[in-house]
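Sharing a structure with you now.
Showing chain A:
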Amino acid sequence: MPFVNNVPFFSIFIAMLGGIVMPLIKNGRIALRVTEAAAAIIGVLSAWLLCAVVASGESFTYMMGHFPAPWGNELRAGPLEAMMALAFCMIMILGLEGGRRDMFDDISAHKQNSYCLMLNLLLASVLALVYTNDVFTAYVFIEINAISACGIVMARRFGNSLVAAVRYLVISCVGSGLFLMGIVLLYTCTGQLLMPGMDTAVQALAASGEYRVPLLIAVALVAVGLSIKSALFPFYGWLPNAYASATTSGSAVQAGLISKGYVILFIKLIYRVFTLEVMRDLHILQALFVMGLSGMIIASIRAYQEQSTKRMLGFSSAAQIAYIFMGIGLGTHEGMVAACYQILAHTITKPLLFTSAGMLIRSAHGSKNLHDLRGTARKNPLAGVGFTIGGLSLCGLPLLAGFAAKYYLGVAAMGDPKKMLFALLVLAGSSVLNAMYYLPAIVGIWFPADKGAAEPLAEEREDKGFILSTAVFIGLNIFLGVAIGPMIKLIELGLSLL
Partner candidate 1 sequence: MLDLQTLIDMRYQVVAVILFCIGFATLFLHPNLIKKVIGLNLMDSAVFLMLAAVGYIDGGKAPIIVDGITDASYYINPVPGGLVLTGIVVAVSTTALFLALIQRLYYMYHTLNLDEILLLAKRSEHY
Partner candidate 2 sequence: MIYFEFLLLIFLIFCAVGTVFTRNLLSSIIVFMAFSAIMSVIWLLLESPDLAITEAAVGAGVDTILFLVTLKRIHALKGTEKDEK
């Protein structure tokens, strides 16, 4: 076995160890550096793994211990997993750098190391969700994810952030309870906990028609549990407050990592256990499709009505997650590719918006209200550029990541004559809605309300971390918008090797 195959195990362990040693580091700045260093090491390792699996053209399983598939825990890695791990590590570093100043201002000094602990464990749990080959391991790490995300939400300890945290905790307990019930039912009918054994058993059950109702309910419970966790349309109520009340880097990391980890787990489960045919047969994909379509419209409308900047971005995230589930709900291979592209596009765009918005809010002296942000981009042009690029990308301006994702969703929708009309109409409608709330915001931040007065330029000293992170974010966004062909090929390779 080549040594590079150890990377998934090392990634998860480095992130976990980074979290475990945090209580020993009392200084917030050092803690942040250690967190970033851990994420950087994992990022480099993931890039190495990505090169290796693309070169070898096959994915592999990794035994966690001395025992193979149906007995011991296993990890599994292929191009898609490695790519997602790389993306998540990058978002982690860039989000932390972009929101660094806010973090030191918002969180009291003796809690900064605990905050970094939560971030590390969040990264570890997301990585484990991406790599795991075992549904019960997935459950355990979902709980780590929920608890650490809750810690990140309440880091600021204002009344509202505690309320947001308790709402988040209630909803995520419901989600993980349903998910656990789903895997218990699956275990009851199949007798397996690892994906490779479970998939043959599920195929056999689906073919023979035995235990059809339990299978349906189990798959439905898993789907509902994961969509509650990833804030799909009817269950997105917790999301805007949770994102809005965290500190800037917390919002960025949440928007980039949390819901995406669950979606990738879901895609893995679909490909490795349930298969698209069984899912379509049980009418679950259709339900997801409808939920995705409604979410695209309704969450966008809520974002349009929203007055607070970060809550608007939160609702926009809910709409973007609905796009992903719409892609999954198409039930075709192209739909999945488009959904993965949308995951990548949103994962790099939304943290950019959050870090830029955080900087603009600083320029507006901490006011969250959208109309107080007028003209703030003049004070902090880089943040303005970041917000503009991010917003335009989500509106679907060509050459940016959001456009490519939407374009591919549209192309994928063409493949299914029944769903094509709805999908395209809603896609168009949702894009118009996106433009209706992002464009005024973008114009607003560049033009001060009182037209004559030229504001003095940046009074704060330059924040190198923010400059770096914004530049890299914009670069990534343009890269994803331009290098569509190779990325699609990579995703297709990854999906075929899942």
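How were these candidates chosen? In short, all candidates are chains of the complex that A comes from, given by their letters.
Here is the rule we use: contacts are C-beta pairs under 8 Å (C-beta built on N, C-alpha and C of every residue); 3 or more make two chains touch, one makes a residue touch a chain; residues count from 1.
Remember, predicted model here, so these are calculated numbers, not experimental data.
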Touching chain, any copy counted, for chain A within the complex - options 1 or 2: 1
Residue ranges of chain A in contact with candidate 1 within the complex: 136, 140, 143, 146-147, 150, 154, 157, 159-160, 162-163, 165-167, 169-170, 173-174, 177, 180-181, 184, 187-188, 193
